[in-house]
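Note that one protein chain of the assembly has been removed; the remaining protein chains are unaltered in position.
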Amino acid sequence: MTTRSWLLSDDPETRMQARLGQFYRLARALLRNPLAMIGLGIIVLLLLVAAFAPWLAPYSAVQGDLANRLQPPSAAHWMGTDELGRDILSRVIFGARITLMIVLLVAVVAAPLGLLIGTVAGYFGGWIDRILMGLTDIFLSLPRLIMALAFVAALGPGIENAVIAIAITAWPVYARIARAEVLTFRNAEFLDAVRVQGASSARIITLHVMPLCMSSTIVRVTLDMAGIILTAAGLGFLGLGAQPPLPEWGAMISRGRSFILDQWWVATMPGFAIVIVSLGFCLFGDGLRDILDPKQRARG
Amino acid sequence: MISVRNLSVSFAKTQVLHDVSFEVAKGESFALVGESGSGKSTILKALAGQLKSWQGDLDIMDAPQGAGSKRDLARKVQMVFQDPYGSLHPRRTIDDTLGEPLAIHGIPDRDRRVLDMLDAVGLSRRFRFRLPHQLSGGQRQRVAIARALMLDPPVLLLDEPTSALDVSVQAEILNLLKALREEKGLTFLLVTHDLPVVSFLCDRLAILRAGRIEETTDVADLRSGQLSSAYGQELFRRSVDG
Partner (left out) sequence: MSLLSVKNLRVTFPSDHGPVEVVRGLSFDLGRERLGIVGESGSGKSMTGRAIMGLIATPGQVTADVLTFDGVDLRDLPETALRKLRGARMSMILQDPKFSLNPVIRIGPQIEEAMAVHGALTKRQRRARMLDALTAVRIDDPARVARLYPHEVSGGMGQRVMIAMMVVMEPALMIADEPTSALDVSVRGQVLDILDDLVKRRGMGLMLISHDLNMVSRWCDRILVMFQGAIVEEISAGQLYKAQHPYTRGLVASLPRIDESRDRLPVLDRTAL
């Protein structure tokens, strides 16, 4: 028996084999989607670059050489240098760490929070639903960047506060999506069945309701990554996110703005990084949606 | 075993059950027959503890339905639903579905119990780790019956358990239910609109219309066509002539 047929078996013999088989089927579907694979490639690249930044970066990210200010791209400095003579390539490479950290922290905070609020509201309905969704709508009705700005202004500039602010502005979308999903099956008989078995509401929500909302949430989080990166960069650009000398991409663009006409590379190189990474998450998210959430796929 | 006295239920402003009373003895199979809107499923929901408010007395095994905790009730009464496609969680394997009641009630020995139950309902053990969409309608209904029996309840509430199934599969499921009842001495309360199914599976029946019981009688009267109420006669005629 080959590994492949073992994974695809209709009659798995153990729980483990069943789980691996499901995972393999998803992975196989993803492999058949070229755009998603490009997206995944970009994300993996980002991860590798972030992990091996100290080895990949040819120069220091914070220590400049004032003699080599604002050098155009060359063999020695592939992306040129900035106004303090720092190598832009090295700064972009180290910036990947900051970007990745922001994205992950936001996802870890906002997605579970939104999922919890949305599933609780959808499952119980009634006044719980009205209160939670009223709160959600208040957050949703305010422009995201402006609300993040307000929070950072209140908490004080800095990368941790930027993460908190972005997370606070990101969860309502997940709550809305999760609630809408729950409404489609909240009266389903499989939930009646566990209720009749005496399961508590907490158990039903976490073990039976949430797993059905997971795929749409994961898809949405992946697609939102681009927005999160842009918001983080926006805060950095406005001087409210990562503080100098941290090589945050948004802050780098902000610094480069003064030289944009004569030394275009200072602002453009981190800009490229933002665009490419955002694109990677978008492509991957689209592909994930196709395999995890077949309902939403446009029928061809 | 089950005693329902003067049960009345209202949703919003409409009253769906009016003073319904009936008794089901231990080991008996009792049918509630009616068309949609007759309130027959509402009675099952009330017994299973799925209704928020109702008036009247519901006793199960000589104790008021609301007396113990939800988990006590679950040990006494379980339910099989109509739609084998909607009553199984689409992302959980058969093993997860059958293991869940054991996990909720902290019952040990999960592997053995799940395998024994698969055997009892005539499902091959190799289906254990399949997902519901990999099973046919009849196989899913067997899983639903197995799930209801995991806690070993003396009473089984059956909500149109075969109406969504093909004719030949219906026969298999009806045979299974009958055999399980004999083997485990179960008490059945069956909700259906299908008189021939009642004739096969039940001892007594009550005919419901618009939330009221029209008549309660023995299945022998149904088989010989001697239902006393006009509505019962009408249902009988339609069932014979279409």
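Details
We just call them A and B in the order they show up, numbering each chain from 1.
The rule is simple: a contact is a pair of C-beta atoms (placed from the backbone, for glycine too) under 8 Å apart; a residue touches a chain by one contact, two chains touch by 3 or more.
This structure is a prediction, so every number in the text was calculated from the model and none was measured.
Though it is not drawn, the left-out chain touches B in the full complex. Here the missing chain is touched by one residue of B:12, B:167 or B:230, and it is B:167.
Touching the chain that is not shown, out of B:80, B:102 or B:197: B:197 (per the contact rule at the top). Chain B meets the missing chain through residues 35-36, 137, 166-172, 174-175, 178, 193, 195-197, 199-200, 222-225, 234-236, 238-242.
Simple rule for what comes next: only the chains that are shown with their structure count from here on.
Rounded to whole angstrom units, the spacing between the C-alpha centres of chain A and chain B is 47.
Those residues of chain A that touch chain B in the complex are listed here as 10-15, 17-18, 22, 188-190, 192-199, 203, 207-208, 211-212. Chain B makes touch with chain A in their complex at residues 48-50, 69-71, 73-75, 77-79, 81-83, 86-93, 95, 100-101, 104-105, 126-127, 129-131, 134, 144, 147, 151.
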